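Beneath this line is the structure, given in structure tokens, with notes to follow.
Of the protein chains in this complex, all but one are displayed in their positions.
Letters A and B mark the chains in the order given here, with residues in each chain numbered from 1 onward.
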Amino acid sequence: MSENKEEQKVGIGQKIVFGAIMAAASFLYYVVFLNKSLMVLQNLAYPY
Amino acid sequence: MLNLNGEKKKKIGAWLLLSMIGMLVLLPFTPAVVMAAEEKAAEAAAEGDAEPEKAKDVFYKGPGEFGIVSGPPAKEMVYPDDYGSYGDFQSRTIIWIANQQHLYFGSFVLAVPMFVWVMELIGILQYGKDRKAGKKFDDLAHEMMKISLTAYSVTAILGGILIFSFLALYPGFFRYLSGIFRPVMHIYALLFILESGVLYVYYYGWDAMNDGDGDWKWSHLALGTMLNAVGIVLMVMANTWVSFMMSPAGVDAQGRFLGDIWKVMHNPLMVPIVIHRILGNAAFGGGVVAAYAAFKFLAAKNIEEKGHYDWMSYIAMFMGILALIPLPFAGYWLMREIYAYRQQMGITLMGGLLAWVFIMQATMIATLFITVNYYLFQAMGRMPGSERYHRYFKYMLAILVVSTIAWLTPHTLVMTPAELKAMGGAQHPVVGNYGVMSAKNTAINTMITTTCVCFIIYQRCNFNVKVPWAWKGNLFLFFLVFGAEANIVFLGIYGYFIPANVRIGLSVPQVASTLTVLFIGVWMNVKMLKGAESVGEIRWGRMSVRGAYALFMLAVAFTWTMAVMGYLRSSVRLHWHVNEILRDNSPWAFTNPLGYAGNINSFNVLLFWTMLLFVFWLSALAGKGKEKVAAEAAAEAAGSAVPAGSH
Partner (left out) sequence: MAKKKGAGIIVFKVALWYCTILGIFAAYTNWLPQIRGDAPEAAVAIDVSAVTPEMLQEMGEKIIYGSHDPLGVLARGEGPIGKGQCPLCHRFFMEQKADRCPNMIALKTEPQKLLQVSEEARSHERVKEPRYEEAKKRLADGEKDSGIVPHAETGGQYLIESEYCPNCFVVEGFGLKGTNDTVSPMPIINKPPIQLVDTEIVAVVSYLQMRDDPSKWTAKDDWEAYFGEELGANEEDAAPAEEKPAGPPVALGSESPEEIVTKMTCYACHKIPGISVAKTGAIGPLLIEGTNSANRLKSPEYQAAVKAGKAHATTPREYVIESIMDPGAFIVPGFADDMMKDFKHKFTVSGLDVLVDYLLAQDEAAALADGMDRLPNEKEGPIKKPEAKVDTGEAVAKNKSMSDDKQTVKVSSSGVIESSTFIGLN
């Protein structure tokens, strides 16, 4: 999705590493944090 | 008329005005204080003579929640004595239309000052940096106010018509309700007069008080603040009657007023309905102004004018959408409060008589989202550089369409026995699986996420990102969106494997994923656009004609959704005027089927827009220098304000 010529300088390996970190972070955030914490909260708070 | 020469005079004048505003705000409450004191005295006297009769509140059940009986019981309504009719018309439908029209115009004149206030504030803040930009916003605010002014008199007239319809068609009911609310009726009337006064000073003083970002201008903004405050209080007060009808409090089981008007007003559903209404009004107001601008855009004669209205419609649409986003949460809260108030009422709404209305609501929401996306696609026509993104549109549209179909698949189908046999049950073996909550939530969240992505693209499409970490930002955005969507779909599928009572909890992390994309995504995008290189200025006025028609669609969908949800909210009382207190004994006590409501809604929306067209035309006349018309309308409004409020 990069639109800039200068960005081509960034090596593909660098991109893969950062991409992997981001993927892990998004997994941790969505699945571990959001789903877990909100479902726990929900079970406590949802009265019906 | 105002001599604004001299710094000192200016300051004194502005402060004088501000303190007058402060005094005026207090005015309506003085009679209430006096009356409360009188009541206290009367109570004391009564206690001296004889033990006053006490009765238990229908809602406030705490210890000591016995009020002194201060009103007559709700009389049992008798047909035809307590009801009127016009020929063979359903009286209720007449009241329905009168109410809906009054509500439309009321919402409009309530919502527009909110936008105007924001626009004026932006204008003042911009003025210091860029006079031209500041003036542009200020002119926009002024123009919006002009429309609102004419609509205001129509609102007052419709309010009068509504009152007369009530007196003519439901005199018994109206007598009871106005008996209960007697202690605050005069406050309503006084606030109405105050609102009119502030409105005229605000509008007609616009140019006179415009000194850029000086004290006069800030005073003018203070007037706007007060206009909004009074407007909201007026809306809240009118709303208490409606919420009292749904969930009465402050009366005993026979409907006798127990002396504490605050308990009557602060009934269990009052607060959530008020919040829902304010947000809904704002979204609706945005839609109407956007449609107005879209019309002006189409009719514009030159590119400057076109550009101005293109910009205005975009701003109005954007503010409408901003109000729309929290609306589902307010709705969810309202529904929870309804369940808490009466489980049965909730079931009638969600799983019983009125459940199909929610299918209709789902359709409307899907329509709204597709239209917003379509509008954004079209609007990118004015953005140089947007061509780079055109190829993504078809995929986004495909996602939206698939989601809509899942979102619309009904849960249970009503079928003929033959069809039922052919399918082997009310649930289709394959399609039935997409009709359940898990699939629906997944669909709606996917739609909102897609809209977010569309908006992010819209924001950046005429820029080249220049920040050195752009590639990281892009990857971050990619995984933000991809992760959210993967999570939404995962939760949707997971929902099929767990029991219903656990499944219902899945919607929260789904919505949280969507909101993450909305807030974090847009925030990151804005960060990335810092110092970005522009491909070209936005060419306002270059939006396609279809974009304008999308805005009309959006406006109609807002108006229609409001109508159908109003039908729902009102129908849930079933055969009660005042839930469980005052029974509807007229022949029209039944709940109309959805199709009838749909016809009436379409009629109402059409009537509203026809009247609105008249209003726009009228304000255009005034714009051509014929100030007299507006003045006459104003006089008319002031005249009808008194009967509308005094009952």
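As a working rule, a residue touches a chain if its C-beta (ideal position, glycine included) is under 8 Å from a C-beta of that chain, and two chains touch if they have at least 3 such contacts.
Because the structure is predicted, anything quoted here is derived from the model rather than measured.
Under the touch definition stated at the start, the shown chains contacted by the missing one in the entire complex are B.
Within the complete assembly, B:L574 is the residue of B:A253, B:V535 or B:L574 that touches the hidden chain. Although one chain is not drawn, the whole complex shows that of B:K129, B:K301 or B:R391 it is B:K301 that touches it. The missing chain, though absent from the display, is touched by one residue of B:S178, B:N228 or B:T363; that residue is B:T363. Within the set B:A316, B:V508 or B:V605, the residue that contacts the chain not displayed is B:V605.
Even with one chain removed from view, chain B keeps its contact list with that chain: residues 295, 298-299, 301, 303, 344, 347-348, 351-353, 355-356, 359-360, 363-364, 411-412, 414-415, 417, 420-421, 424-427, 432-433, 435-438, 496-501, 544-545, 549, 552-553, 556-557, 560, 564, 571, 574-575, 583-585, 589-595, 597-599, 601-602, 605-606, 609, 613.
Definition applied: only the chains that are shown with their structure count from here on.
Between chain A and chain B the centroid-to-centroid distance comes to 35 Å (mean Cα coordinates, whole Å). Here chain A touches chain B in the complex through residues 1-4, 7, 10, 15, 18-19, 22-23, 25-27, 29-31, 34-35, 38-39, 41-43, 46-48, going by the rule given at the top.
Remark: chain B residues 336, 339-340, 388, 464-466, 470-472, 474-476, 478-480, 482-484, 486-487, 490-491, 504-506, 508-509, 512-513, 516 touch chain A in the complex.
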